[in-house]
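Of the protein chains in this complex, one is absent; all others appear in place.
Lettered A, B and C in written order, each chain numbered from 1.
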């Protein structure tokens, strides 16, 4: 059989270098360290890319899939480096990048009763390897916020809502997802829970009303905690609250850390 | 130039009739009756379809686009009928169907201050013409709910959240979107507003805490109002609340009306 | 401590029965039968509901979470029945309903080379228990379609695109996801693959161009296969193609089966 042409290896009509080229929407099993259970395997959604010099027409898309498929390591900064080195090698590129999204399940006890149930947190890990490895952890944590203004000015009550804390954290070594989740949950008026019996609902309501917080307050608390975190090199925290009195949302963003 | 083959007009390999075939994701300008301003033109997203007999291989997709493009009427049951009759005629079908989605803007005054601003409501209209025309109006209305249980059992406060009321209403004649929106907004603990100054926020908080409502309560109030509506032949109402104490939602569904 | 009021157990202000009330957006680990590996555990998204009589104000939302959390069975019609019976019992309802969504991973060999990689299929299972159990399997399968019209009228080439086959199948007993997926993949111009080396890409292109198919053709082929399937009691198949020559999609729907 005659050799099939390698069209991608040819010269492009326009000699502009490409910053990143690759594939998106791959789904694959990903093994995560889980403090309670050792290992948790999730179905992640992945994207992979490399740079492409001005002299090469195209990358070889199937190699991304092969490299990811062969990579069976537990998620961490070192394993991401291994994946990206393999990508650079197979694609002949100077830079390589990967980004994964997944839901992390944690067992969450109710605050007052003996109940417990599982709850999922949307997480991501992305990393780029150029001269050095830059690895970023993303975690979204829902909390409850009670509005301090509504609380102060109203004769009774205060509006509350679910708010989402989204953190992007530059890391160099392993960080427990559980630690970051707890840190964020402490920053709202109250954590949210999968299972609340009546005594729990009373507990959560009263605790939340004792600690009203604007999105600005929540963002600052998370920022202060991340500033104090030994392994968070730099971070961005965004808090978005689904205001119960409006059909639009409020948000606040803080960027911080040594690597800022 | 020789005639291009009409592949669609041929016989299919498998002689099964097709219930509905057509196009989705068309976007086009749609003219709506607006009580305050006369006419409101929005960019709608549309889908169109017809049935196809077992003897015909394919429909002619471009004709859907032509018919919609030529249809310039103000939205209503009669104009939907005109559109569907034209579709049946051009596609040679026995049934025709159309569905449009759009955001309807209304000016909404604040409840206590002199302020006002615009707010959008996600709406839809779908219609099928077979022997008769069946026309359905869809409207989504956000409201605030204060939890009656949390209110009753807590020493202070109660959790509240944004909830979405989604109505599907079988109609035979024109119904003002504004009327249905107001009816739904009256069913929550409070309407939500685009603009609330401090005195408004106090007003809304106190009004909402004076009228706590479960999703079940809201669904029943909307159902009762739609039962009483002279032009709602049948309906489905779904209320979904973005519980501020959970990361999951609560919902309730009621179907009712003469046409049930 | 004094007993906390059971507000939900009271009488509603409006005595209308509620068709379905419950929770949505629960995420939990779900065990699936996997023909290649025995068991596959996925993180599913779940919704649960029951009916509520006109005489009861509210359901008890936390019990849905408890019942689901305690249900640890492998997915199947019998285990869904067990879950729904438990729900009815705990909620004191006459009907119960559950719906789960998840991604099912399968290893998929390339058609010509020795390569293989994983691919995910979006699936769902929903069931309602009233007098009898009605169980519905949902599977979405992407395929490639080459347009027969474009192929017939053009001097060279034909437009092709990714199309999605969405099936809802009423079942009474266990059906392998793998079987339904393969049946659907055989209905397009070609299956799609996670990993294609050059010889595979040549193979897929040539195979697809040898078998051009409209959305109508694909829907009919799937319908014929499901009509012949011994355990598909009734079905709805929808094919939606992301037309490469348009910014809108084409679709076709067929409903069939004994239970129609």
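The working rule: a contact is a pair of C-beta atoms (placed from the backbone, for glycine too) under 8 Å apart; a residue touches a chain by one contact, two chains touch by 3 or more.
Being a predicted model, the structure only gives us computed values, none of them experimental.
Undergrad: With the missing chain put back, one of A:29, A:58 or A:111 would touch it. Which one?
TA: Going through A:29, A:58 or A:111 one by one, A:58 is the residue touching the chain not shown.
Undergrad: If I consider the whole complex, including the chain that's not displayed, which of A:30, A:165 or A:223 touches that chain?
TA: Within the whole complex, the residue contacting the unshown chain is A:223.
Undergrad: Out of C:144, C:180 or C:232, point to the residue that touches the absent chain in the complete complex.
TA: C:144
Undergrad: Could you list which residues of chain B touch the chain missing from the display?
TA: 4, 6, 26-29, 41-43, 62, 65-66, 68-69, 103, 105, 115-120, 194-199, 202
Undergrad: Residues of chain A in contact with the chain that isn't shown?
TA: Against the left-out chain, chain A lists 4-5, 7-8, 12-14, 16-26, 47, 49, 52, 57-59, 61, 65, 148-149, 152-153, 214-217, 219-221, 223-224, 240, 247-256.
Undergrad: Given the full complex, what residues of chain C touch the hidden partner chain?
TA: Considering the whole complex, chain C reaches the absent chain at 119-120, 142, 144-147, 149-150, 153-162, 190, 192-194, 196, 198, 201-202, 204-206, 208-210, 242-248.
Everything below uses one rule, namely that only the chains that are shown with their structure count from here on.
Undergrad: Would you kindly tell me how far, in whole Å, the mean C-alpha position of chain C lies from that of chain B?
TA: Inter-chain centre distance comes to 25 Å.
Undergrad: Could you state the distance in Å from the CA-based centre of chain A to that of chain B?
TA: 34
Undergrad: For chain C, jot down the residues that touch at least 2 other chains.
TA: In chain C, the residues touching two or more other chains are 4, 26, 65.
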